[in-house]
Each structure stands twice: as structure tokens, then as C-alpha cells.
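Take this structure first; my questions come after.
Missing here is one protein chain; the remaining ones are kept as they sit in the complex.
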Amino acid sequence: MPVNVALGHVSNAFLIAALVVYSLSVVAFAGDFAYGRPRRAAMARGQQAQDRAAALTAVGAPGRAAQAPAVPEAPAVPEPADEPAADSMPGFEVPALRAIREAGRWVLAAVALSLAAVTAHTAAVVTRGLAVHRAPWGNMYEFVTALTCVAAIFFLVVLIRYRAWTLGVFVMGAVVLTLGLAETLIYTAAGELVPALQSYWLDIHVTAMTLATGIFFVAAVLGFVYLWVDRYTRRVAAGRAAPGNGIVRRLPSIEQLDRLTYRTIVFGFPVWTFGVIAGAIWADQAWGRYWGWDPVETWAFITWVLYASFLHARATAGWRGRRAHYIQLLGFASLIFNILIVQTFIAGLHSYAGVG
Amino acid sequence: MPSPVLKALSSRVPLARALSSRALSSRAGRRTVILAAAVLTAALLAVALVATFAGGGSSGVTYLDRNDTAVLYASGHRPLAPEFSSTTLAGAPMRLSSYRGKVVVLNFWGSWCDPCRAEAPALAAVARHYQSAGVSFLGVDERDSQASAEAFIRNFGVTYPSVSDPSQVIALDFSAVVPLAGTPTTLVIDPSGRIAGAVFQSATYSELTAILTKVTGKGG
Partner (left out) sequence: MTDVRAPETDPFDPAAEPDAPPRPGAASPAGGGFGLADWLKWAWRQLTSMRIALVLLFLLALGSVPGSMLPQANNPSAVQQYFASHPALAPWLNHLGLFNVFAAPWFAAIYLLLFASLVGCVVPRTFRLAGSARTLPPRAPRHLARLPRSAEYATPLPPAEAVEVAAGVLAGHGFRLRRADSASPEPADAGTWVSAEKGYLREAGNLLFHLALLGVLVSVALGGLFGYKADRLLVQGTTFADTASALDEFHPGRLVTAADLGPFTITLNRFDASYIASGPQRGQPSAFDAQVSYTEQPGGPARTGHLAVNRPLSIDGAKVYLIGHGYAPQFTVTDARGQVVYNAPTPFIAGPSGNLLSEGVVKVPDAQPEQLGFTGVFVPTAVDIGGTLESVFPAADNPVVSLIAYAGNLGMDNGVPQSVYQLDTGGMRRLTATPQILQPGQSLKLPGGRGTITFTGYVPWVSLAITHDPGQLPALICGIAALGGLLLSFMIRRRRVFVRARADEGGTTVQVGGLARTDASGGFEAEFASLAAELRTACQQGRHPQPEGE
């Protein structure tokens, strides 16, 4: 079937629109950082103590309405009171829409813009797929477009669920950067695939890899934020920096960042594992062996081992915290290396990047 | 002091109870587990090593040279040569069973095969020598075109007939009974249709005559 060039142009238009709106959302998130309501980043599920404290004052009608915005004197990790009151039921957090509204105008604008951008981004990916009559991740450009879309959607869910407004500028900023680079450096016009790749196992394998990479993308950005906050905390402890630095105060705590990153990777690791298995099934169909230490296969294996090391490190005394995040970032680096260098330049059965 | 596991086995206490977490948390219990794991690993390793290095070694086979490529089969251990019917290069039909009652030297060759070209003079000499003894020679031409095969026969003055086997099905049949590795291969079939000797590489005059002496009982 011939390529629908008109739809291809539509896809590009959607992508440019998404890029513009993403940039605006990054500006909005940054604005919240600078000018928004002063508060410690509230991750609702970790704020049970504050919820309970608020609930105690209003029997039968727990809520934060009377207390918003709560001044962040209480630490982020909840400490249950020693003597509970007569009736202390675990409070249910404020519904999402209200929380967004209460977080301020900047956050409202940022979330709205992000939603619009993600919609346009998804439309770009979908129309690209319709244009070429196959799953739209058959070459590197399409792959990067799709994975950033996955990362953005995943992060939006995390953002709203955990009320992590202050992380928005980092993750969305990374998405903008990556998309921009993809658009300028590795753009490929929509085209047919070589027959070696026309298989439904392609869809399954590369879909899984795209999803996992998008999730690991978010984990990597969070990892960088973690390292930054960790470095600041250590400098404060060493007396070389003053506590109460404006930017870092607004970021989630070390423990929250660590937990969030961990949960993200826990989500992505099985998807990556499944992607490797699906890739082995596809390789067996196309090339006659399910594992041949092809360079791309080898680097996918290396990535898997590194993320497995991260999960192990978190259970090893002395390796939790900063070192574990180094490992996680190393894993993501190996993933990027696989996509950018190995698939393009190192010859192997996988060379289908279609670049140049 | 014997581990709780061993004590349990001797006193017929249920094994599950003996293997409970309490039993295993003790030092003796852990030692048992370590020992079991070590023995299992050693056993697996031993099996793997034996499987890898244990050679063949069937009875009734004599090797005539150091490379194990010239072989004599003692009577009673001779594999039956599979029957085939084909056409010779000249176009006449030919069956292997028509050679029953005679000793046949079956030579797998190809005009493209360099070792076959190297052994061709030796084969021709043996053929001439044993013609009077009633030994027949038959060639099986593998993977060749008619023109190339005829040119080879003209070039080397091959006097015995050859059947054409372009898709190597005859070689496939024979590889089920002897380890036919490729071309050239020369098989010596006794009058009852059983393979008595084989050379699995380029045949030399001495190897062939040694085998034929044994099989026909006549000297070389």
C-alpha cells in the first residue's frame, strides 16, 4: 500500500504543535517554580499526617479546604501521633481537580497546556501510523517520537496522582529537548519497511520497547533531580550550603523522589523484560535463532542487567540512595547508546534505523 | 553432631517438619543445604564433562590410519548399503542391487571437488588392478551438471560408470548408515550388499588396496 503523504504532513503539523505547546507548559511549570504559592511539594499519599490532623478538627467532614494552602512546617514523611484521638480514620485525599485548582494558577495553566500538548503528540503518532499503514515506530525518528509520547503520558499520570507539580519543569523540559533534537537531526519521511521487518511481532516487540523506554526516560529525569537534591542535602549537612534554598525546598524530599523513581522503574522493568522476550521470538522467526549476541541484543541485555542491578542495589546496605541512582542512570545511558550509536553505526542484523 | 535433617531421616520424623524454617535456620541445617547444593553442582558438572568428552567407540570397527578416516568393518558389524536406482551419465538405468554377488567400490565424487580430482588417478589405478579379481567400480556424481561430469570423465579417463546424483539424495540415504561427511567418500561393499570398508576422505592407493585385500581375500 502506498504511503499517504498528506497524512504524513498532518502528522508533522501535529508534532510541531505539540512541541510548541510543550514549551509553553514548561514555561508555566517554571513560572510555578518561581512565582507560585510557597509550599513544599505535596505528594498527597505521603501527607497522611497532615490529612489526619486536618480531619481531627472537623469530625465527619475531613478535608483540606479550611487549611489550604498548608504551610510546610511538618516534614514530608508522616509521623503518626502518639496518642490518637477518639476517631481518626485515614483521610482520603482531595480529588485531583480540586488539588490542581488549589495549587495555583501557574499549575492550572501548566497542567492544561501539558494535556493539550500530549493530545497533539498522540495525534501526531497516530496519524503517522495511519499514513504508513503500520505501527509508527519502524525507524529511529518514529521511535523517539513515540517514546517521548509515552514518557509524557506516564509522567502526567504521575504528576496528577502524586501532585508532584514541581517535577513538571524537568520532565517536560526533557521531552521538549528530545523531541526538538529528533525533529532537527534524525527526521525521516514516512516510508515502507523492508520486508525483513513486516511482521506482527515487530509491533509487539518495538511497542514494548517503546513503552519501557518512555517509562525509563521519566525515571532517568527523576534520577537526575534526586541526585541534585541529594547533593544539596549533603552540602547542607557538611555546612557548605545554607538550608532553605528556595528551589530545592520546593522539590519533593529525597525519600519521596527515591520512592517515585523506584516505583517508576518497577513499572518499566517487566515491560522491558517482556520486550526482550518478544524480540527473541521475532528474531527466531526472522533470522533462525532466538539469541545471537547481535550488538543491539547485547546492549538490550546490558540495559536489563543494569536495571536489575538497580533493583538489587536498593536492597543492599550501602548501595541504596545515590549509588543506586547512578546505576539506574547508567542503565538509561546504555539504552540511549543502544538507540543512537549501536543501531546506527555498528553493523548487525538490526540496522534498520533508516537514517541517512 | 548430626544435622536435624539426618536425625529426622533416621527417626522417621516427617521430612517437612524437619525442613521447617526452624530446622534450617540452625547452623547444621544450613550446612546440609550447602552440602546438598555442592553435591548437585558437582554431579551436574560431571555429567556435562562426561557427555562432552565421551567419545564414540563402537565395537567391530578397525581404523586403518591415524585420522580415523579409513575404516574396516568386521563381519557381523557391517551396515547394509541402502538400495538406490538411478540413471548413469550415459543414460542407462542402474540399480545398486544389480551388483549383488560382487564386490563394489562406490565412489562419491564431483568435478568441482578438488580432493576428488586429486584421488582420481589412484582410483583409476586400483580399478585397473582389481578388474581381473571381479571387483566393480561405480561412481556417484554429486551436484554436477552433465557437461561438467562428462568432461571430468574424459579428462581422467574414467572407465567405470557413474550415476548422477545432483540433489545428493543417494548421499543422504548412505549418511544414515555410515558417517558420510562429504566428497570424496569411497565405500567398499561386499557381495552380500553390506558395507565392509570405507574411506571418508581422498583415498590413497594403499588404503584402498588394504581394504580390498581384506574384503576379497586377494592380495594387492
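Letters A and B mark the chains in the order given here, with residues in each chain numbered from 1 onward.
FYI, contacts are C-beta pairs under 8 Å (C-beta built on N, C-alpha and C of every residue); 3 or more make two chains touch, one makes a residue touch a chain.
Being a predicted model, the structure only gives us computed values, none of them experimental.
Engineer: Which visible chains touch the chain that is not shown?
Structural biologist: A, B
Engineer: Using the touch definition from the top, which of B:Gly60, B:Gly134 or B:Pro179 touches the missing chain?
Structural biologist: The missing chain is touched by B:Pro179.
Engineer: Take the complete complex as the reference. Which residues in chain A touch the chain that isn't displayed?
Structural biologist: Per the touch rule, chain A residues meeting the hidden chain are 3, 45, 48, 80-92, 189, 191-192, 194-196, 198-199, 201, 259, 262-263, 266-267, 269-270, 273-274, 277, 280-281, 284-293, 295, 298-299, 301-302, 305-306, 308-309, 311-319, 334, 342, 346.
Engineer: On chain B, where is the contact patch with the chain that was removed from view?
Structural biologist: 16, 19-27, 30, 33-34, 36-37, 41, 48, 51-52, 108, 111-115, 117-119, 142-143, 145-148, 150-152, 154-155, 166-169, 171-173, 175-176, 179-183, 185, 202
The rule is simple: only the chains that are shown with their structure count from here on.
Engineer: Using the average of all C-alpha atoms in each chain as its centre, how far is it in Å between chain A and chain B?
Structural biologist: Those two chain centres are 61 Å apart.
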